[in-house]
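This report concerns only the one structure given below.
Rather than the whole complex, this shows some of its chains in their spots.
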């Protein structure tokens, strides 16, 4: 079965991203397909490579990146939500005159259409939020 | 069609569980997760009554979240079934869609 | 997949205190281009999103409520409002914006976008969807 995952909250503050991660991992391990993981609202905060969580805690960003590498996951960060919250890739930095980027290479920034398309192409949409 | 509803907020803090149960159709399922798992614990009269009134609806709780919060299986309200993440995936696949009461 | 899916946007939060209402509307506007069978549901505090007379001048935030009036132009014409949610909040339909759309098939006749429904009807409509978006 084909799943789409939407994540509405950033890492650590809410458990949403944790739950989404374990759901996604379990789905992939069962042989299901995950068409796309879409990060929306504060969920865009899951995609920054600048986090340094305490050593005795999980690294939420890296955990997603590793899962994505293993299963060739498409992890998309909403551009409008990212602009409001300061998540930037090279293209965004150029367009908006920013002197740095912070996105982790496992993620890509794109439009909200990617969420709608994921909902159309997948058999189930799961939303993880506050 | 049959739905899997998910509730991730404590019924003592937010109205999500009440709203979810008020909208869940007969034949659908409700999965409590994250802080929502408190709704599946015995002993809170008001919440327990709401859960028991949900006739025709199958009730589940996410075990990892239940245990994280110091709740053991013997505290489960009768009729609530415990699942793990793999079971959550199965529930999502078995129902026609998933509705999140975030 | 070329079939048309039934999409419902479930709005359960008040505007301004959090961004969910506004960022939900942004999905609706983008999603309209995909020509699915779209409806919006206003339930619980979500009914506050379409209150008349919103004036955000003093909070320094953008008043996005006029955008709901534009939904008809995007062929988003089904806005379910739950009666029980209104009543619990002491509101009536007169407290809500007068949202309309123009029906191309009937010589652009103006029609109400808001469909007042009971909790039971809303639940039934929800159960008929293929996808429910929550924010």
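To keep things simple, chains are lettered A, B and C as they appear, and every chain counts its residues starting from 1.
Keep in mind that, in the parts below, contacts are C-beta pairs under 8 Å (C-beta built on N, C-alpha and C of every residue); 3 or more make two chains touch, one makes a residue touch a chain.
Keep in mind that what you see is a predicted model, and the values were worked out from it rather than measured.
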item: Per-kind copy numbers - full assembly in this file; value: A x2, B x2, C x2
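What we mean here is this: only the chains that are shown with their structure count from here on.
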item: Whole-Å gap separating chain A and chain B, where each centre is the average of the chain's CA atoms; value: 26
item: Inter-centroid spacing, chain C versus chain B (mean Cα positions, whole Å); value: 27
item: Per-residue overlap in chain A, given as positions that touch at least 2 other chains; value: 8, 125, 127, 129
item: Shared-contact residues (touching 2 or more other chains) in chain C; value: 131-132, 134-135
item: Touching residues on chain B, where the partner in the complex is chain C; value: 1-3, 15, 19, 22-25, 28, 96-102
item: Chain B-facing residues of chain A, complex; value: 1, 3, 8, 15-16, 19, 22-23, 25-27, 29-30, 32, 124-130
item: Chain A residues touching chain C - in the complex, by the definition given at the top; value: 6, 8, 40-41, 80-81, 84, 111-113, 115-117, 119-121, 125, 127, 129
